[in-house]
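Mind looking over this structure? Questions follow.
Apart from one protein chain that is not included, each protein chain of the complex appears where it belongs.
When the chains are written out, they are named A, B and C in that same order, and each has its own residue count from 1.
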Amino acid sequence: MNKQRLRAIIEGNIVSGIIQFLILASAVVFVLESDSEDPHAPHFILLDSVFFGLFSIEYILRVYIEPRKRDFIFSFYGIIDLLAILPSLFLVPGFRVLRILRFLRIFRIFKATRFILAVDRLTEALNEIRRELLALVILSLMLVYLAACGIHYFEREQQPEEFGTILDSMWWAIVTLTTVGYGDVYPITPGGKIFTALVTLVGVGLIAIPSGLLASVLTEARVERKIEAESEANVDNESTEGIDKQT
Amino acid sequence: MNKQRLRAIIEGNIVSGIIQFLILASAVVFVLESDSEDPHAPHFILLDSVFFGLFSIEYILRVYIEPRKRDFIFSFYGIIDLLAILPSLFLVPGFRVLRILRFLRIFRIFKATRFILAVDRLTEALNEIRRELLALVILSLMLVYLAACGIHYFEREQQPEEFGTILDSMWWAIVTLTTVGYGDVYPITPGGKIFTALVTLVGVGLIAIPSGLLASVLTEARVERKIEAESEANVDNESTEGIDKQT
Amino acid sequence: MNKQRLRAIIEGNIVSGIIQFLILASAVVFVLESDSEDPHAPHFILLDSVFFGLFSIEYILRVYIEPRKRDFIFSFYGIIDLLAILPSLFLVPGFRVLRILRFLRIFRIFKATRFILAVDRLTEALNEIRRELLALVILSLMLVYLAACGIHYFEREQQPEEFGTILDSMWWAIVTLTTVGYGDVYPITPGGKIFTALVTLVGVGLIAIPSGLLASVLTEARVERKIEAESEANVDNESTEGIDKQT
Partner (left out) sequence: MNKQRLRAIIEGNIVSGIIQFLILASAVVFVLESDSEDPHAPHFILLDSVFFGLFSIEYILRVYIEPRKRDFIFSFYGIIDLLAILPSLFLVPGFRVLRILRFLRIFRIFKATRFILAVDRLTEALNEIRRELLALVILSLMLVYLAACGIHYFEREQQPEEFGTILDSMWWAIVTLTTVGYGDVYPITPGGKIFTALVTLVGVGLIAIPSGLLASVLTEARVERKIEAESEANVDNESTEGIDKQT
């Protein structure tokens, strides 16, 4: 069979649908297996062998049809496809020792990203603002550090268990700044409460930034496409106009 | 009476107002009935009969005035209008067995969307980004899955009740990633806390995406209308200019 | 003294600063008075008399300098300025009975909005999207209603105290959909937890809408100003060009 026909089949709707089903089934089986009292029961071994076999065939075929094999193998999807089969290698006699890596099968779920339309557009937009996002992550970590130091100062004497060290206080800082607020740790001193008010005010502002950034870059991309489409239309109009004038 | 006059009446302010009042009243009665000690009290049966009767008349009239009856019946509003009367059919002798479906009356509330201005513009915008939203939903489910697997790994020994299975851990993942944070389950091990910090960082970023997406599509729609209005004005100017030159 | 000079003084920096200080001081005194064991202590009566007197003078002067008195009295700021003095009328002998309305003094704080720059631009933007915001409020209330009905169905038997009625369940719905999540009420049944997952997914999406809407209308306003400024510049260029061609 020639490679192009094979590619058409693999990237066709039927095979794609089967692979998507396998990815989902693999995740469900992983959960059931982990939650089961006997994760090494024969039916789990059997199911995992099926996933292992089919994903291996998929991987081999994808490498086979690719003209630039090395590029594919070291691409994001190439590595993910390999990671999807490696943790099941322990099923092969002689690789029993790899049993410990079985939990890595959770990363099989990333195979699904290949089939999600619009993921490319999102990652492109995120790539465009990667510097700003990195800046935000660093600023957030700085805020966590400062918040932890501050609350430790205010609460350490009243609640030595929860805020006795800066490291412990960081847990509070993360839970508070993300506005999760479990309620396992919270300030009780007036100073700590006022400090929390200030910190959350900044934190809520910080959380607003990624959404604003993303909005700007997505809007730009959309407006750009629009303007391009229009200027093309304008060019057409003008050239027609030009012809009219010539006549 | 001819159909057009009837349509004018049904879609007029008075009848619309009455229907809106009936929808609201129906929801209030549903709550009172459910919360009452005797949901089958005569006054509830009476009120429900009234809603049943009036909504039935409304449905029949709407079908009657519609030229393309089949299209209306299978449209969103057609189905909603039918669903609004079906669960009360048990009031009719011979349909008592449908009593079990009475809770479906809660969907009557969807009849109200017909009267909310600007809902169309919102659904249009959401429709425009449906692929990105679907991608986000899938990515969110993947994050929930990975977060549940991770926290299960860190906390299962310390808190077997809450994190003993991946399925149980998913409850924590949802409550944490939506930043609801009830506080019924939270990590207590250092590893679990650090993992939570990483997961919430990603989660807060994920929550920022829909707002950014929506902003971009709504902005595009607005700017587009603006540019259209302007280019029309420009066309007018240019043609005037052209006339000036000709003279 | 003529009205224009008076207006210049009242709207000048010094008087504005004094009024702002009085508003802040009035709020602080209101808190101290409420939290005090003896809210009718002489110094509180004295301070309130001072605020009453000065705000009354301010109100009378603002009415006096206004050419269209009726318009001002029934404008937003006119009503706020009146509401700022009415609740202290009980200080005047013969109006003791108004004592019960003293808590209305909290609305004095709204007088401050007059001095906040950029509030106009925000209210203008909010006004532009008032229909969408109204639609969102109605949709949110519908979601609260549906969420409350659903969780009541799942949890009423396990937690009759918290979810025994739909009305009680609404408290849970509000606390959950706003992502506040106090943790006083939360689902414990598997069905209730899955339902919560679905509801919060929709809820988080709903919360993203106002920010997207606002972004679009604010962006449009900014881009519009930009384009206007530019097209003016273009007009200048073109007319210059035209002159060049004529010569």
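Assume a contact is a pair of C-beta atoms (placed from the backbone, for glycine too) under 8 Å apart; a residue touches a chain by one contact, two chains touch by 3 or more.
What you are looking at is a predicted structure, and each value in this text was computed from that prediction instead of being measured.
Enquirer: For the chain left off this view, which of A:Ala8, A:Leu117, A:Leu146 or A:Ala233 is in contact with it?
Expert: A:Leu146
Enquirer: With the full complex in mind, choose from A:Ile23, A:Ile65 or A:Val223 the residue touching the hidden chain.
Expert: A:Val223
Enquirer: With the missing chain put back, one of A:Ile60, A:Leu117, A:Val204 or A:Ala233 would touch it. Which one?
Expert: A:Val204
Enquirer: Can you name the residues of subunit C that touch the chain not displayed here?
Expert: These residues of subunit C touch the chain that is not shown: 27, 30-31, 34-35, 103, 106, 109-110, 112-113, 116-119, 121-122, 133, 137, 140, 170-171, 174-175, 178-184, 207, 210-215, 218-219, 221-223, 226, 230.
Enquirer: So that we can see where the missing chain sits, which residues of subunit B does it touch?
Expert: Contact residues on subunit B toward the absent chain are 179, 181-183, 208, 211-212, 215, 219.
Enquirer: Across the whole complex, list the residues on subunit A that are touched by the chain not included here.
Expert: Contacting residues on subunit A, toward the hidden partner: 131-132, 134-136, 138-139, 142, 145-146, 149, 152-153, 165-167, 176, 179-183, 186, 193, 196-197, 200-201, 203-205, 208-209, 211-213, 215-217, 219-220, 223-224, 227.
Assume only the chains that are shown with their structure count from here on.
Enquirer: CA centre of subunit A versus CA centre of subunit B: separation in Å?
Expert: 27
Enquirer: CA centre of subunit A versus CA centre of subunit C: separation in Å?
Expert: So the centre of subunit A lies 38 Å away from the centre of subunit C.
Enquirer: Which residue numbers or ranges of subunit C touch two or more of the other chains?
Expert: Answer for subunit C, listing residues that touch two or more other chains: 179, 181-183, 208, 211-212, 215, 219.
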